[in-house]
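Quick one: the structure is below, questions incoming.
Taken from a larger complex, these chains appear in their original positions, while the remainder are omitted.
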Amino acid sequence: MIRYDHPITVYYKDIDQMGIVYYSRYFEYFEEARTEMLSSIGLDYSNIEENGAMLPVIEAHCEYKKGATFSQDLIVKTYIRELPKVKMKFEYKICPAGSDEILLSGYTVHACTNLKGKPIKMPKYIRKILQDNLDNL
Amino acid sequence: MIRYDHPITVYYKDIDQMGIVYYSRYFEYFEEARTEMLSSIGLDYSNIEENGAMLPVIEAHCEYKKGATFSQDLIVKTYIRELPKVKMKFEYKICPAGSDEILLSGYTVHACTNLKGKPIKMPKYIRKILQDNLDNL
């Protein structure tokens, strides 16, 4: 399992009339978190694109238990549990900083395509880096 | 089943570097569509709030088949299939205008709470309106 913790602070831009983060905005937090996770193991997403591959989202899911509020500091805990063959799955839990209370959890599933959007196999160098990191932990 | 078709036009604000709508933005389209659906059967969401109830999202899901592109006209087809007891479920399909090709499909599940966020039973007048509309169709 690869795990990465990414901090987020909630600003006014993300909050709705109920005083909590608008439901779609958490998917932006997920994107930040998975981008930083990949970067932390040497997979810069801009390099992946320069090398001719994209990882578009093909499935997104979220279950909301408790809304995050203005100025709250959050941790997005991101997990990869398996070596992807064709599809790559990230799982997420969002907790208040310094707490294990899960405000929400979700996942995204990604295909691998070339720059024209045609499905391709996950490039070997990506699989190798993921394998190395899955083995280590 | 209650069904409602809501038109959307894709603008630059929603499109990412891949030239397609960013994955979280479709959840905003879903919100527009369910708001208009409820309004079409006499349930203005602002009235629901004035009457002391909120319908926060507790689950959101989307499966992406093909990305929508700039200036594309879309139809968000929204469905309620069952009378909610505690939770209310909306299903969505997004197609290009004038086509049955499904670009993506998803759903949202909503709880019913009072204005302080405490879970309550779905108010009777909401259930009645939904029942009447489910019967009619």
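As written, the chains take the letters A and B, and residue 1 is the first residue of each chain.
Simple rule for what comes next: a contact is a pair of C-beta atoms (placed from the backbone, for glycine too) under 8 Å apart; a residue touches a chain by one contact, two chains touch by 3 or more.
Computed from a prediction, not measured in an experiment: that's the story for all the values here.
> Hey, this file places 2 copies; any idea how many the whole complex holds?
Taking the 2 displayed chains as part of the assembly, the whole thing totals 4 copies.
Throughout what follows, only the chains that are shown with their structure count from here on.
> What is the size of the turn, to the nearest 5°, that moves the C-alpha atoms of chain A onto the matching ones in chain B?
The C-alpha superposition of chain A onto chain B needs 180 degrees.
> Cα centroid separation between chain A and chain B, in whole Å?
That pair's centroid distance is 24 Å.
> Can you list the residues on chain B that touch chain A in the complex?
18, 20, 23-25, 27-28, 31, 54, 56-65, 67, 108, 117
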